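Here's the structure, in structure tokens; my notes come after.
Missing here is one protein chain; the remaining ones are kept as they sit in the complex.
Chains here go by letter, A, B and C, matching the order in which they are written, and residues are numbered from 1 within each.
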Amino acid sequence: MTFEVETGSRKRVVQITGGAGKYQAVVDGSAYVLDVARAGENWSLLMGPVRAGSPASLSVRAGRSYEVTVGVQLGGELSVFVNRRALAVRLDALSTDLDRRRIARRAGGRGDHTADTRSGPLDVTAPMPGRIVRVLVKAGDVVAARQGVVVVEAMKMENELRSPRAGTVKEVRVGQGALVEAKTVLVVIE
Amino acid sequence: MTFEVETGSRKRVVQITGGAGKYQAVVDGSAYVLDVARAGENWSLLMGPVRAGSPASLSVRAGRSYEVTVGVQLGGELSVFVNRRALAVRLDALSTDLDRRRIARRAGGRGDHTADTRSGPLDVTAPMPGRIVRVLVKAGDVVAARQGVVVVEAMKMENELRSPRAGTVKEVRVGQGALVEAKTVLVVIE
Amino acid sequence: MGLASVAVYSDCDRTARHVRMADQACAIGPNAPAESYLRIDRLIDAALASGADAIHPGYGFLAENDAFAAACRDAGLTFIGPSPESIALMGSKTKARRAALDAGVPVVPGTDEPFAADERESVIASAAERIGYPLLIKAVAGGGGKGMRLVTAPDDLSSAIRAARSEANTAFGDPAIYLERRLVRPRHIEVQLLGDLHGNVLPFVERECSIQRRHQKVIEETPSPVVSPALRAHITSAAAAVARSVGYASAGTIEFLLDEEGRFFFLEMNTRLQVEHPITEMVTGVDLVRAQIRVARGERLDVDPPTALTPIGHAIECRIYAEDPDAGFMPSPGRITGLRVPGGPWIRDDSGAESGAEVPIFYDPLISKLSAWGGDRPQAVARMRRALDEYEVRGIRTTVPFFRWMLQQAAFEAATFHTGYLDELLQQRQGEPFEIPSEDEEQVAAMAAALQAFTALSSTSSVTPNARMETWRDARVQQSNQPAKMGWKRLARLEGLRP
Partner (left out) sequence: MGLASVAVYSDCDRTARHVRMADQACAIGPNAPAESYLRIDRLIDAALASGADAIHPGYGFLAENDAFAAACRDAGLTFIGPSPESIALMGSKTKARRAALDAGVPVVPGTDEPFAADERESVIASAAERIGYPLLIKAVAGGGGKGMRLVTAPDDLSSAIRAARSEANTAFGDPAIYLERRLVRPRHIEVQLLGDLHGNVLPFVERECSIQRRHQKVIEETPSPVVSPALRAHITSAAAAVARSVGYASAGTIEFLLDEEGRFFFLEMNTRLQVEHPITEMVTGVDLVRAQIRVARGERLDVDPPTALTPIGHAIECRIYAEDPDAGFMPSPGRITGLRVPGGPWIRDDSGAESGAEVPIFYDPLISKLSAWGGDRPQAVARMRRALDEYEVRGIRTTVPFFRWMLQQAAFEAATFHTGYLDELLQQRQGEPFEIPSEDEEQVAAMAAALQAFTALSSTSSVTPNARMETWRDARVQQSNQPAKMGWKRLARLEGLRP
């Protein structure tokens, strides 16, 4: 089965075959032997070959050892831990041995975070879950760039959210004392 | 719902009512308020009332705090951990609010460990999982009390199993090198 | 010490570890601190209801509140801390400055009296002009960076005053503030003290806490890499003199700023146990909490002065927060789905975090204090690096990746930092993540993700139970609030293979 996997800024084509804990992976044309076993919530992944000595004449083989956890999906990404370091991974199936049809790439799945680069109204959103301590503006107010508009408290720290640019307050969507989730739109500036 | 619960050498009659984490327990006629919440694999159990001061005039109530885990069943017993100490518990439902019929006590569930007090043939059993290192007797051999009959190895220690009394070896059920489970009958003496 | 304990808890802390480990527990109200952990009346009632003899206030909430200490005394309870009078005196930053001056210890220039809660901003602005920019607004009742704001230009003064007053009011119930000059590249050096009711005051080897982010200590160590034995003698004597002059009788800490010429200035006194007390315990072997309890019972200090002042080796603490360092250290509350904590030689982890536990949005996001000891500083740093490498938290973001990066910085290794160092360092960053995975790690992550999809999609059940990667439950949990966008999941649905 073949997948296209994106980590960091790079894409890799990964082909997997095998089963029962023993797999072969071909990554961008290079082949690896994988030995995978579950250990509690993690996997122990041993990857060969290790190039050292003259393995052919030896009675045993060494593999590079990784502790891997494939975590929950966050915003379309898989969170994979490799040796206790988190990496964000996006994954697509290119084709499978079950089904040779090419599956179209994900469509329209990436546009989520583009709102604040639009040239129209700008949203001031809550960066984290928290409580609205104070609303410093009302609809119609003229605000300067970096002027405080709302104060949000989370974990005992107050954070003043500022207007991203000069403009007029179009809408205030929250009131003092409200509990808000992350990414809730609080104020719209135009 | 009412249960008969045996811990240590004592039986208690425990009646439980309530729900949603708040329960009332009547244990042998004494009433308690229980506040139960799950914390990972354990429960936090708060038990009131605590008799101290004059609770009536106070704005809050204190409860005794226990960390409890009701573990897997071992040989007909529940293993309950109270503050990280294991207690063996046997439990029967006496009657329920769903069904007023008296349920008969467990029948015949206790006879497991009586084999070696019978007057007939005696079994030498493996006290733990392990490997048979050596069989020191064969069928027909006359053995003295406390004479070694089998050597079992577990966790790198050898344990010589001895005949519980003088007699004749009736049967040898294992051979050298065999892996045996706990309680496997190895040799029968008569 | 064989003492029974009573825990108090707000609603969201019902199943917290301190509740489960205590002998008794007592609910004191809803999540908002003002309705539970800051309710003096309920705390006193909790002590009475449970039959407690004494209250240890910890190091947050009411730990530096003189009214609480007085309420304990009035209710016949032992407050494990200094007297209400000491708290009131040293807790007022402006009175504390006066006390230090009276004891002959220099202070940082600033306003000598607090401003009234309703003082006009123009009056504060005039004082600010006299002291000069950059300056700090500080809460009179403050501590831990709460209610503190750096102001570099007059234009920012008004908004900073507002934020500081509000934060101080929320955190301490007191909006009063004062101003203080900001020294150039100072180091934060502090002296732990123990006092008893018999007039003894014992200073400990100094701690260095110059690695700060927005005035919050991030890494602490002891001894300071730049304090000579002569300076140690000088600064610890000064600290003891201040404490003695006010009859201080518990654990407390006097904070100093050390300038580039080696002059030190009294900054403030914390009239409580500090978050960073474990590192002092590590290099002296003295149990500070035990000592607090002993002196609160009226016993004499039983620690030799040389033991307290002579560090054995070196210790470092990292404050691990539930914050996302790659998103400007934004709080990251939520459920911890997986946790593995490093252990082994010379590592100490003081934490209430557990797998399955929820980090609430209501309180300080400190989830663990990780400490390491070594025979010298390089060894302590090396052990801390190893411990950070083994630390794994899943479900929420933490500052562990930040610390792994931080401990690799040349200036950290050379100990050439000051209290503004970290903020400057962070400002130079161009938004790159704190951890850049190696080519090797990226490749393994790619293979692991592909493997999971492969085993999930394989209709032939050629996967042994041992190696089977069960992730469907996670995927299902996800789905409820976030549509799956990934190609292979769509594929799986198309082919009808999903359970």
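As a convention for this text, contacts are C-beta pairs under 8 Å (C-beta built on N, C-alpha and C of every residue); 3 or more make two chains touch, one makes a residue touch a chain.
In this text the structure is predicted, and so the values were computed from the model without any measurement.
When the full complex is examined, the chain removed from view is found to touch A, B, C.
Touch with the chain that is not drawn comes from one residue among A:T17, A:S65 or A:Q176, which is A:S65.
Taking the complete complex into account, residues 1, 3, 5, 7-8, 10, 12, 14, 16, 19-21, 23, 25, 27, 32, 34, 36-38, 41, 43, 45, 47, 64, 66, 68-73, 75-76, 78-87, 89-93, 96, 98-99, 103, 105-106, 109, 127-131, 133-134, 148, 151, 153-158, 160 of chain B touch the chain not shown.
Across the interface with the omitted chain, chain A contributes residues 37-42, 44, 46, 50, 52-55, 58-65, 67. Where chain C meets the chain that is not shown, the touching residues are 1-2, 21, 278, 281, 285-287, 312-313, 341, 343-346, 348-351, 373, 375, 379, 382, 390.
Keep this in mind: only the chains that are shown with their structure count from here on.
Comparing chain pairs A-C and B-C by the number of C-beta pairs in contact, the larger count belongs to A-C.
As a whole-number value, the distance joining the C-alpha centres of chain A and chain B reads 48 Å. Centre to centre, using the average C-alpha position, chain A and chain C are separated by 28 Å. Note: centroid distance chain B to chain C, computed from Cα atoms, is 46 Å. Across the assembly, chain A contributes no residue that touches 2 or more other chains. Shared interface positions of chain C, defined as residues touching 2 or more other chains, are absent.
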